[in-house]
Structure formats: structure tokens, C-alpha cells
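Omission of a single protein chain aside, the complex is shown with its protein chains in their original locations.
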Amino acid sequence: MRFGVVVFPGTWSDCDFHYVISEVLHQPVKYVWHRDRELADFDCLVLPGGFSYGDYLRAGAVAGRSPVVEALPAFVAGGGVVLGSCNGFQILCEAGLLPGALMRNECLQYRCQSTHLLVENAETVFTRATRPGQVLAMPISHGEGKYHVDAETLAALRRRNQIVFRYCTPEGQVTRAANPNGSLDNIAGVVNEEGTVLGLMPHPERAAESALGGTDGLVIFHSLLGSLVEDGSFLKR
Amino acid sequence: MRFRVLVRLKRGILDVQGAAVQRSLAGLGFGDVRELRIGKLVEVDVDEATPAAARARVDEMCRRLLANPILEDYTIEEIEGERLAAREPVR
Amino acid sequence: MRFRVLVRLKRGILDVQGAAVQRSLAGLGFGDVRELRIGKLVEVDVDEATPAAARARVDEMCRRLLANPILEDYTIEEIEGERLAAREPVR
Partner (left out) sequence: MTAAEPKVTVDLARGLGLTADEYDHIIRRLGREPRYTELGLFSALWSEHCAYKHSKTFLHRLPQHGPHVLQGPGENAGALDIGDGWAVVFKIESHNHPSFIEPFQGAATGVGGILRDIFTMGARPIALLDSLRFGDPADPRTRRLVEGVVSGISWYGNCFGCPTVGGEMAFAPEYAGNPLVNVMCVGLVRTDRIFRARAERVGSAVFYVGNKTGRDGIHGATMASAAFDEHAEERRPTVQVGDPFTEKLLLEACLEAMAAGAVAGIQDMGAAGLACCTSEMPARSGTGMDVELARVPQREPGMTPYEILLSESQERMLLVAAPGREDDVRRIFAKWDLDAVEIGRVTAGPDLVIRLNGEPVACVPVPALAEAPRYEPPFAPPRGLGELHAFDPLSLPAPADYDDALVGLLGSPTIARKEWAYRQYDQQVGINTLVRPGSDAAVLRVKGTRRAIAVTTDGNGRHVVLDPRRGGALAVCEAARNVACAGARPLGVTDCLNFGSPERPEVLWQFAEAVEGIAAACRALGLPVVGGNVSFYNETSGQAILPTPVVGVVGLLEDAAQHATQWFKGEGHRIALLGPGEVSLGGSEYLWARHGRLAGRLARQDLEVERRVQAAVQAAVGAGLVTAAHDCAEGGLAVALAECCVSGPARVGAEASVGAAPRADHALFGEGPSRVVVAVEPGRVREFEALMAESAIPWGWIGGTGGERLRLNVGGVAVVDVALDRIEQAWRNGLERHLA
């Protein structure tokens, strides 16, 4: 599977995703510069974490209007999938490729800690290798991860099963205490209607080796690899 | 021409920062604050032929970048003065 | 009484945010922005007997908490209207 890791000025999880994809998963991977619009070489694009453009206006706002992001709808329409983690999620929301917005953490502080995620939708190309209700351990590291949508959109997200991950306790309880940033409904990750673009605040690339504290992040990649069928397209839900 | 853009969280969206500042003020003895909201101020100087064109341009900037329509409202006001932020500060 | 406090970086202090936003706007085709500065907007509703007393109170809040005197200047404006931020937004 051909991965591309997008690099914006200020991105910093790019090298980590690159390392995991090439050294842990042994898949071909290239960096994609933020000015590139030519994406035909890839099956999956990763929008990694970081502070693109310093996040000086709003997290992901400037990157959300960059050439590579403008090329994403066509990439997705052509059968590609997109994974946005942390700043990547913020960028996808700012660009309107995912519903909602990410606001400053409710505690008004940056948070770097481990979290647990309840898999709400195990049918996407990103979560096929999981069971519904499975709990995954993945760390977060962000200052603006409080997910917000209006009530109408939230209802639609639920109806269409677009909520993929919710923060929970290690036992799988979705509680207020398990919510690290005040996200609406403990939402940690959502997909687009087609199920081809996933955004999540946690860092799967930081949970990809047991020496670093766990491998639950790999299930997202294993799902993607398992979803790619012979003709190069993805299994739909 | 110079404009002032005021970007505010939409009504109905909890202004956590504003609430925190209001609490700290209360702690400092300013219990008489009934409400407090925090927003962003963007002062911008644009080169356009007419005031109307300039304002339309600023409006476009707001729609394209300066405000996030899911979270924020904005208002645009024209401002006078020599240079941005060169006005007499209170102190 | 309602006031609007505009908090701005002092002249000479690097406006990291403003510079970055101006560059991104230029990238989006808004090369006609001559200058752009970002500040904070604080809207506050205080309970006081007279407008002068209220303004003095807000000024004190600015000095004690809302503005950082080492980096920032501020101006205070009285505003009309029912509730804070309830005015008609542009959109």
C-alpha cells in the first residue's frame, strides 16, 4: 500500500508516521510537500500532528487552505483514503472535509497523556481489524482538541455512524473523567459520510511499538492494509 | 483603509476562557462582573480603491480564513487613524 | 453597563500571530493587506451606579488582569445593546 505523509510548515509527527509505516509496517511511504497537488501515486495520505503554521490563528486554519488540502477531495473521489491525526484532524475540519471544529481544551491547558478509546464503528476501512466496543490505548498531545458540532450535525453523525472513537475509561466506560479535553459526547475521532476520511485527536503512531508503551495504534494501519483489495481500491463499508 | 474585525464565539458556545477570566476577576474582588466574553481582534490595513470595495475584501478574508463559521461570528468596523494601533493607549 | 476592551501588543513587540496571518492571507491571494495585527477582544458587563464608575472599574480590571502591561496596551469603549455579543453579526 502506497502511503504519503503530508508535510506542512510546522508539522512534527511526519517523521514518526514515516518511521512507523516504513520500519514497523514495512510499507512504501513518501513525504508529500504542502504545495503538491499531484497525489496519484498514493493510496493513503496521512495528515500528521504538529503546529502547522504555528497554529497561530486557529489550529489547522491556514493549512486547511493549502494546495495539498485543496487537492484532497479529488484524491478521495478517486478512491484514496485520508487519515488525519491531531493537527491533521484539525486541518481536515478546518477544510470542511470533516464536520465540526476543534476548540481549546476545556482545562485551558495543553495535555500530553495516555487515553483510552472506545471503538464505536468497527466497519470503516480504518477500523475493520477491531471489534465494536474494543478499547484501544493511544496517547494524546494537544491544546485544542475539544470537538464541537451543532446539535443537528451531531444527530446526523450518530445516525450515519460517523463517530468512530470516543474517549473512555480503560474498562470502556464513556465518562466525563475519561474525557481529556471536554469534547462533545467524548468524541475522539470521526469519519466523513463516505467513510474514506478519518480524523482523530490521538496519536496512533505513538502506539505502534511495545517498547514505547503499546501497539494499539497499529490496528488502524492493519485495518487499512486489510481493506485494500487486489485492484488497489478499498473495501467499502 | 483600516478595519477592525471582531471575532466572537457564537452564542450558545461555551466561552470557557471568558468564564475562567471572569472567575479570576471575581477572585480579585471584581464580583460585579455580570458577564465576560473573550474574542479576537484583527486590525487590518488594506489597499483598495473605495471603502466599499475594501470592506468587501475584508469580509472575504473573514469568510476565507479569519473566522471559523462553525464556531464564530464576526463584525467589521472601519477605523480612523494614522497607523494601526498607533492610537493613544489608555496608559 | 457594557464595555469592550481591545487589548493590543505594544508597538515594537513582535506580533507573531499577525505576521503569520498576513503571510497566509497573501498566500490566499490577499496580497493587498498592508498591515495586520492581532489582539484580544474582551467584552464585559459590569454593575455600577454611573458610567464613569463602571469605566474606572473596567480600567482597573485591565490593569490588574486583562492586559499584560509589559507587552500590551488597551483601550476601553462603551458599547450599546441588549446583551454581550447579541448584536447582529455580519453572517
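So that you can tell them apart, the chains are marked A, B and C in the order they are listed, and the count of residues begins at 1 in each.
As a convention for this text, contacts are C-beta pairs under 8 Å (C-beta built on N, C-alpha and C of every residue); 3 or more make two chains touch, one makes a residue touch a chain.
Every value quoted in this text rests on a predicted model; they were computed, and no experiment measured them.
Across the whole complex, the hidden chain's contacts among the shown chains comprise A, C.
When you scan A:Val6, A:Val20 or A:Met201 for touch with the missing chain, the hit is A:Val20. Residues 9-10, 12-13, 15-16, 19-20, 49-51, 53-56, 109-113, 139, 141, 143, 203, 205-206, 208-209, 211-212 of chain A touch the missing chain (whole complex, contact as defined above). Contact between chain C and the unshown chain involves residues 10-14, 16, 20, 23, 68, 70-71.
Heads up, the rule we're going with is that only the chains that are shown with their structure count from here on.
Between chain A and chain C, the centres computed from C-alpha atoms are 35 Å apart. Counting partner chains per residue, chain C has residues 21, 24, 28, 38 touching two or more of them.
Across the assembly, chain A contributes 57, 62, 65 as residues in contact with two or more other chains. Within the complex, the chain A residues that touch chain B are 57-58, 61-62, 65, 93-94, 100-101, 103-104, 106, 108, 148-150, 182. The touching residues of chain C, counted against chain B in their complex, run 4, 6-9, 11, 18, 21, 24-25, 28, 30, 32-48, 57, 59-66, 73-76, 83-87, 89-91. Chain C makes touch with chain A in their complex at residues 16-17, 20-21, 24, 27-28, 38.
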